[in-house]
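Just one protein chain is left out here, and the rest sit where they should.
Take a look at subunit A:
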Amino acid sequence: MSEQAKPANITDQAAKGGVLTKLILFSLSLGIIPISSYFLSERYVWNGNSNYAAITAVFAANVVLVTYIILSILEDKSPASVPPDVPKDTKKKQ
């Protein structure tokens, strides 16, 4: 394993946990939720007015986007307590 990746791998252990699952879920919902909200709101809410339905779909897409941002920032704040100890020990030994 290359020298550059060694300190990175130590800190990597904490950050696994379902990141790929979350990303796939959000990508699918970013595709499905706006399009479905466009068609459903056009038929059942706005009585065929396609402009209002498009605005609803844009709003839904932005809601998904903001949800992803909030979840990412929250997830980023909670861990990060365990990893920084290990590289400092290896540095001190050298």
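One rule holds in what follows: a contact is a pair of C-beta atoms (placed from the backbone, for glycine too) under 8 Å apart; a residue touches a chain by one contact, two chains touch by 3 or more; residues count from 1.
Please note the rule applied: contacts and distances are computed from a predicted model.
**Student:** UniProt name of the unshown chain, from "Serine/threonine-protein phosphatase 2A 55 kDa regulatory subunit B", "mannitol dehydrogenase", "V-ATPase proteolipid subunit C-like domain-containing protein" or "phospholipid:diacylglycerol acyltransferase"?
**Tutor:** "V-ATPase proteolipid subunit C-like domain-containing protein"
**Student:** To test your reading of the contact rule: which positions on subunit A touch the chain that is missing from view?
**Tutor:** The missing chain touches subunit A at positions 4-5, 7-8, 11-12, 15, 19, 23, 26-27, 30-31, 34-35, 38, 50-51, 53-55, 57-58, 61-62, 65, 68-69, 72-73, 75-76, 80.
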